[in-house]
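The other protein chains are all here in position, but one chain of the complex has been omitted.
Order of writing sets the chain letters: A and B. Residues in each chain are counted from 1.
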Amino acid sequence: MRYSNQPEREGINAQAGKGEGREFLLLGASFLVAAGLLSLLFVRAGALLGPLMPFAWEAALVPDAAFASLDTGDERTRQRLQTLSNDIAKALDMPPNMAVTLHYSKADTVNAFATFGGHMVVFDGLLKKLGSEDAVTALLAHELAHVKHRHVIKGATGTLLANLLWSALGWGGDVAALDVSGFSQLSMLSSLSMTRDMERQADAEALRAVLTLYGHAGGYFALFETLGDIAGRDADGLDMLQTHPDVADRIASAQAQISIEQRSGALTAWP
Amino acid sequence: MLTITNTEQVPGFEVAEHLGMVQGSTVRAKHVGRDIMAGLKNIVGGELRGYTELMEDARGEAIRRMQSQAAALGADAVVNVRLATSTITQGAAELLAYGTAVKLKPLAGD
Partner (left out) sequence: MSFLLQFILNFAIPLSLILVGFICGRIAEQRHYARIRRDEAELAHVLTFTERAVPNAAAPAGNMVLGAVVIGQDYFKAILAGLRQIFGGNIRAYETLLDRARREATIRLKRAADAQGANMVTNIKFSTTRIGLAIEVVAYGTPCAMIE
């Protein structure tokens, strides 16, 4: 009987270091593309679900009392804003069941927003900077368009579904080695791309409303010049990380939609 | 094909030469879709076919690698084969097959 001890043959059980870098780049890129597309799909599919909830249910979720802590401004201005909103709602062909509640705050915050249930909040800080009723109309019309197209609930259900599905995937398939925050970032990018689309839709509606009510779009451009001045101070650079499209783009796309005569006209004073 | 056995002898043959221990190992995983299905199946119980398949594939691969190692030494058989399993990460199968590579000669007939 002969005995020997042969050296191990390399390359059968393991290929040390061979092509690992390439494998990593290939798999990593495929994963990012697949995950990005999935995020986009999840967010957009979620947005389709939101409007299935009747507007009345959405309105019931947010009582007026939720806005009680706002430092309410004078009643005359609030009345004027509400009247403007009602006129805009008609110009925008808002469905009759969509009641918009306007909240006017005398705080210096430079902001205005629409939220769940058709509630809109306008801060005096922004109104003071606008300077004309036309621009205020453009602003309110933009926010009303968000309500009309159910943007708030769409954004919420889109993000909700994407997060739910990502955590389900993370739970089912053990991807613990990969940082889950990466996925939420991808979903966030998808959400942002959707909100920018929504802003563009709201802009188009605002332009239409201003044209209908005043015969020219001077107020629309006045609004965005003001917004551009405000945003100019803390511009962030990267477009894909923004909730809103670039102000210059918003002005340019509106200019492309209307004739030169419609671009300016006499503005009504505010206040 | 190389004879694989988990006994110390191959019937009808005797060991002519010992070539030492040979091993085959592999770590494998199924794609994430199968993992998710398995995760859901774990709620209701029953056989996880995806994972049964995974373990079979991995075991086969480890044995094939062990055979390649033995074949490279000019062996006729691998005797006394054993298998070991463990998990490095969840959802991945880590298989180790090992045995002694031997050269055989037929038993002298009487």
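Following the convention adopted for this analysis, contacts are C-beta pairs under 8 Å (C-beta built on N, C-alpha and C of every residue); 3 or more make two chains touch, one makes a residue touch a chain.
The structure presented is a predicted model; accordingly, all values stated were derived computationally and were not measured.
For subunit B, the residues touching the chain absent from view are 8, 18, 20-21, 23, 25-32, 34-35, 61, 79-82, 84-89, 91-92, 94, 96, 98-100. Although one chain is not drawn, its touching partners on subunit A can still be listed: residues 1, 3-5, 7-8, 13-17, 20-21, 23-24, 27-28, 30-31, 173-179, 181-182, 185, 234, 236-238, 241.
Keep this in mind: only the chains that are shown with their structure count from here on.
Look at where the CA atoms of subunit A average out and do the same for subunit B: the two points lie 56 Å apart. If you check the complex, the residues on subunit A that touch subunit B are 1-6, 8-9, 12-14, 168-169, 171-177. Residue ranges of subunit B in contact with subunit A, taken from their complex: 15-20, 23-26, 32-33, 35-40, 65, 68-69, 72-73, 89-91, 101.
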